[in-house]
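Entry: subunit A
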Amino acid sequence: MRFIVFFFLLMLVTPIPAFCMQELSIDLSYPSYSGDFYASGTVTFPPGTVADNNHVKVVAKQTNEEVATKITILEYWLDGSIMSAEIRFAANSARKRTYSVIFGSDVKRTKNFSNAAVLPTVSFSVVGSPKDAENMNLDVGQINVRVDRSPNVRYWWHLLPIAGLITLTVIRYKKRKNPEHEN
Partner candidate 1 sequence: MMKKQEGIKSSHHKIPWGSSVKELQNGIIDYSTVAARYADKSALLAMKKVYEIAAEGPVPSTSQPLVGCLCNLVPEELVRVCGGRPLRLCTEDGMCAKDGDEIIPGDVCPLIKAICGLARKDVFERLDLLVIPAACEGKSQISEILSPACQIYLLDLPRSNDYLKSANAWEKNLAEFYRFMRNRYNVKPSRRELMRECRSTNARTKVFRELYQVRSERPDILNSFDYFTLSYLSFFHPPESWLSLALPVLQETFRAAENSVFPGLRRVLLAGAPIIFPNYKLLEVLENAGCLIGADMLCSAYGRLYDPVEVDEDTERGIIRALALRYIGGSLCPCFVNSGKLNDAAINLVREYGLDGVVYHNLRLCQPYDIRLTMMRQATKKENIPFLSIKTDFGQEDIGQLKTRVEAFLEVLTAQNK
Partner candidate 2 sequence: MRTKRISITRRIVQVISIILLVYGGYLFKTKQGTDAQTKFFPALSAPQGATSTASFKKGSILWPSGDTPVLENYPPGLVCRFNPNGGMFKACIVHFFSENLTWRTHIKYLLPHITLFVLLCFLLGRMWCGWVCPIGSVGDFLTALRRRMNLSLKRFPNGFHRGLRISSYGLLGISCAISAFIGIPSFARYQCYFFLPYCQVCPARLICPMFGFIKPNWKDFSVLVSSVFTILAWVVLGLFVAAFFFGRRVWCHLCPVGLINSWFNWGCGVELRKNSIKCIKCGSCADACPMGLTRMYKTDRNEIYTESGCIMCMRCVEVCPRKGCLSVHFFKKKITQSHF
């Protein structure tokens, strides 16, 4: 009993595995003028990784803090996860930072903002994702497709010998336990 409880607790305290969270670095070319501006760009995600726009956040590398973002969803995959989204956040050319996009099922976005001010927009691109929206190379892992037209009886007939042998074993076991002839 204690063993079972122990393993359950062990499962619960398992830290989040690294690859349930992904990081893409943002390549932002700061404008020459100083002041605030919006950085905006399109990011594409593989299927099944981002369920909704609260699973994406932008983090500044230097402070490791999340930056307030506005995420507009552009397209969806067939399973309902996000295919591509436009990410917009505020930056200042006097304070130069490196930003990265973090997304995954364990990611929680906390800071949001609305387009209150009117500021110039600078677009960024994401390193590690193809830039061209017309063709995308997405790493989705290995897909095995198998068409099985074999008749089921080819497998199910094995049940006969299995059942037969187990019955024989049980019968022989019972005979050993209670011999009919007393010596």
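The candidate set was assembled so that all candidates are chains of the complex that A comes from, given by their letters.
Throughout what follows, a residue touches a chain if its C-beta (ideal position, glycine included) is under 8 Å from a C-beta of that chain, and two chains touch if they have at least 3 such contacts; residues count from 1.
The shown structure was predicted, so the numbers you read here are calculated from the model rather than taken from an experiment.
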Interface partner of subunit A in the complex, by touch - 1 or 2: 2
Complex contacts: residues of subunit A adjacent to candidate 2: 3-4, 7, 10-11, 13-15, 17, 20, 142, 144, 146, 148, 152, 155-156, 158-159, 161-162, 165-166, 168-173, 176-177, 179, 182-183
